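The structure's right below; bear with me while I get my questions together.
And now, subunit A:
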Amino acid sequence: MEINWLKVLGILITPVIAFIVGVTYGGLTRIITARIQNRFGPPVTQNFWDIVKLYSKKTNIQHGVMQHLAPVFAITASITTLYFVPVIRESTVFTNLSFQGDLIFLLYIMVFGSLGMALGVGQSGNPNGAIGVSRGLSQMVGYEIPFVLAIVAIMIQFKTTNLNDLIAMQNNFNHWIIFQSPFAFLAAILAFLGMMGYAPFDVVVAPAEIASGPPSEFGGKYLGLMMTSRSIFTFAKLTLFTDIFLGGAGDFVTLVIKTFALYMIPVLTGIVNPRFRTEQSIRFFWAWPTVFGILAVLIVVW
Partner candidate 1 sequence: MINDKYANKIVDIIQNFARKSSLWVVAYGTGCGAIEIPPTMTSRYDAERFGIRGSATPRQADVLLITGYLSTKTLKRVIRTYEQMQDPKYVIGFGSCTINGGMYWDSYNTIKALDQYLPVDVFINGCMPRPEAVISGFIKLQELIKEGKANGAQKYKENLEWYRENQRKVIKNWKMPDYNW
Partner candidate 2 sequence: MNLEKENKFAKQINETFHSAVVKVQRERRIIVELRSDLIPPFLSFAKEYLSFIHMAHYSCVDWLEENKFELVFMLWSYEEDVMLIVKTKIDREKPEFVTIKHLWPQAETYEREIHEMYGVDFKGNDRLGEFILEDWDDLPPMRRDFDTVKYAGEHYFTRPGREDAQDVRETIARHSGEEIPDFAKKYSIRRDEE
């Protein structure tokens, strides 16, 4: 079998790039939050040092093999998602494995990590963790409906389920799906708010109520791995949304601009909002976002 070394290079460096970008975005988020709250805020490298500190903890505890593996599940899902999303359009290095999978596959592989995490949290035996998982899964059922409606609308409209085809069809500014199918974008971006887990949909990790919920028994290297995974996953999800709605990116500058613009939507929403209860957020997702999703499908059909 012939080995395409450019592909190998891409597979090796994409997670690193994703990690760096994700961590920087995390730092920027904290600065922006601080500025909005009239504070100075931590340095931009703060998240990076947090992760390094967590890895450098001298002792770690685990409650069993599933908890040991839970962050591994999470990061596997993050990296696999990343590999199956084309990062840079028509690039040999950064399309990775995106020709081998499709959108429905991505929807499912994104859950892989949450499921693994949930199993680990379950084994940690902390009731707070289990409550967090219960809330998280319930909320996931909530935002999945508008998201799937949006994705289905797009798949029907463009008669493809492969991301590369979708990107190729959005070759021009006015072909972006955000303009072609605005309702799908609305539904998806509202679901995206829930997916990112910022306020008002942060009841899963509510620190004051359930002691940060799922990760409450995770510390040291496990928490570090989880934060690494979250950085990569944030980048992967942003890239996925950019690919679907904003026509992908031809180079890294465009990619950073587009993903950052998308990222600011949940972040800014999160800063100015209080927290929904679980059933409130589920009802929220089943109200307007779902209506937008149905509209998107109906518009495509007619």
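Inclusion criterion for the candidates: all candidates are chains of the complex that A comes from, given by their letters.
By definition in this document, contacts are C-beta pairs under 8 Å (C-beta built on N, C-alpha and C of every residue); 3 or more make two chains touch, one makes a residue touch a chain; residues count from 1.
None of these values were measured; they are calculated from a predicted model.
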- Pick the one that touches subunit A in this complex: which of 1 or 2 is it? 1
- Query: Given the complex with candidate 1, which residues does subunit A contribute to the contact?
  - Reply: 30, 34, 37-43, 46, 49-50, 52-53, 56-61, 207-208, 211-212, 215-220, 223
